[in-house]
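Sharing a structure below in structure tokens format, with a few things to ask.
Shown here: the complex without one of its protein chains, the others still in place.
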Amino acid sequence: MSELPTPLKSIVTPVRLEYDHSAGAAATGFLRGLKQKKILGARTGPGEPVLVPPRGADPRTSELAAELVEVSDKGTVVTYSVVRVPSENIPFELPYVCVTVLLDGANLGFFHVLQNCPLDEVRIGMRVQAHWLPDDELQENLASIQYFEPIDEPDVPFDRIKEYA
Amino acid sequence: MRDVAIVSFAQSNAAREDRNEVEILLPVVKAAVADSKLERSEIGFTCSGSSDFLQGQPFAFVMALDGVGAWPPIKESHVEMDGAWALYEAWVKIQTGEVDSALVYAFGKTSSGDLAEVQALQLDPYCATQLWPDADSIAGIQARLYLERSGRSERDLAEVAARSLRDAQSNPHAVAKGDFDAAKLLAEPYRSTPLRDHDCPANSDGATAMVVVAGERAKALCDRPVWIRGFDHRIDPPALGARDLTRAPSAEIAAGRAGVGDAAVDFAELSAPYTHQELILREALGLGDEVRVNPSGGTLCAHTMMSCGLNRIGDAARRLAEGDGDRAVAHASQGHCLQQNLVCVLEGE
Partner (left out) sequence: MANLCGVVGIGQTKYDAKRIDVSMPGLVREAALRALEDADLDFSDIDAVVIGKAPDTFEGVMLPENYLADALGATGKPLLRVHTAGSVGGSTANVAISLITAGIHDRVLTLSWEKQSESNAMWGLTVSPPFSVAVVAGAGGFFAPLIRSYIRRSGAPEDTGIRTALKDRQNALKNPYAHLRIEDVDFDKIASSPMLWDPIRYLESCPSSDGACAMVLAREELAEKAPTPAAWVHGMSMRSEPTQFPGRDSVNPVAGQLAARDLYRQAGITNPRQEIDCAEIYVPFSWFEAMWMENLGFAPENEGWKMVYEGATALDGDFPVNMSGGVLSSNAIGASGMIRYAEAAMQVRGQAGEHQVEGARKAMGHAYGGGSQYFSMCLLGKDKP
């Protein structure tokens, strides 16, 4: 009787799926703004909180947040983390700092990366500004903002931002 | 069991949407809640159905929360299934007595990915997926077996299509509709034998929402509440070679448990993406030739995956609410070749 072959323990099935995603009206406005070196948030109406990036609806009320509002590309770090985990999709050298920035004029933290700051100087309350791609390289996606970097402005006291932290 | 009624229903279907899933869903949920005459905060439970792989994003259902009134925090759950099963989970929740009403919604865009590839991932991952068979071909195998076993013909299938497309003309939410002649349809080329284009579902993007309420309260909220009198769902084995594809045993069991045969059925809304599957389901549910099937045009005319089953229930409820009948059967299915089936018996007040 012939020997049975070694049992197969696993197989590899390469899968490649391509999807066509619709940005939606809110994101479209935001992405077009990036190409013009602007950060646009959205709100449900005048005087209402500005959400950056726009999410389509204001989650607290589920009302359509369709009014686009420009916010500053300067802001305050409300929290952060130093990252040492590599990933093939991420272009930054390790270690790098990811930050949540409360942009001036916005009511929601914006998640991005901090560069050009020694690790031991990263702190909650520090002031930062977006570093954009050169004008002729700006695109309709978040990569137009390469990173945030520190600017020479006094720290914001924790009490003023703790609601966003 | 507590009596639960459907008090409102809203849907949206389009062959292809440029809006994203949340944008499609928001107005549909808003309409269903408004039509229910309940305050959003009064609705006790929220449950939804959707699929990550359909959407091309893990945790896809999370972003929908922004648009459905989840603040202050809500009792909420989600099934990776057609919204019809989300309705089932909501109905169960009401039966526990913990809540008295529920908002159920579902959404999906069949246009974003290559549906054939996406659905091939729903097969045996060791022996079948790698062949990358598309759903139409798999359905074709079932159709071939069914025609042989039943003695029905391709003409019978074309007649299901012609009737559905004709009826769909009065349904603003159907994406395929028109006056077609069965003989002319038969002259068209095959897509995957014995199925032609008209035998296969018209894929669409959309969202659906429904509000259900327990007990007497329902009578105060709408002119004619539609009561869920029977509700059951079952599943058959997955392997295509391991079961009789010409029958739907799980649909038969569910129909029996839901009490389909307990009284006369005025019409049925069956979620059969393929024409031959309507005939298989008629048999399984014990629906005689006199029962009108899919007056809305059915899933054949609007296949918004993950919400088409809920649409059948909603379309049936709407028809009863408008007084066009008193007792109807609604059905949802999932998995290739009617592997999993849900049956819901509805009665107008």
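Every chain is named by a letter (A and B) in the order it is written, and numbering of its residues begins at 1.
Heads up, the rule we're going with is that a residue touches a chain if its C-beta (ideal position, glycine included) is under 8 Å from a C-beta of that chain, and two chains touch if they have at least 3 such contacts.
Remember, it's a predicted structure, so these values are computed and weren't measured experimentally.
A.B. asks: Out of A:Ala66, A:Leu133 or A:Ala165, which is the one that touches the chain we can't see?
C.D. replies: Residue touching the chain left out of view: A:Ala165.
A.B. asks: Using the definition of touch stated at the top, determine which of A:Ala66, A:Val83 or A:Val156 touches the missing chain.
C.D. replies: Result: among the candidates, A:Val83 touches the missing chain.
A.B. asks: Using the touch rule from the top, list residues of chain B that touch the missing partner.
C.D. replies: Residue positions of chain B that touch the missing chain: 1, 46, 51-54, 57-59, 61-63, 65-66, 70-81, 85, 88-89, 92-93, 95-98, 118-119, 121-126, 129, 232-239, 242, 249-250, 253, 334-335, 339-340.
A.B. asks: In terms of residues, what is the contact footprint of the unshown chain on chain A?
C.D. replies: Counting only chain A, the missing chain is touched by 9-10, 13, 15, 19, 21, 23, 27, 31, 49, 51, 53, 55, 58-60, 78-87, 89-90, 98-100, 107-109, 111-113, 124, 141-143, 158, 162-165.
By our rule, only the chains that are shown with their structure count from here on.
A.B. asks: Quick check: how many Å separate the C-alpha centres of chain A and chain B?
C.D. replies: Averaging C-alpha atoms per chain gives centres 38 Å apart.
A.B. asks: Which bits of chain A are touching chain B when the two form their complex?
C.D. replies: Residues 11, 13, 15, 17-25, 27, 55-62, 64 of chain A touch chain B in their complex.
A.B. asks: Would you mind writing out the residues of chain B in touch with chain A in their complex?
C.D. replies: Contact set of chain B toward chain A: 17-20, 22-23, 26, 29-30, 40, 53, 55-56, 63, 65-71, 109, 111-114, 117-118, 121, 125-126, 129-130.
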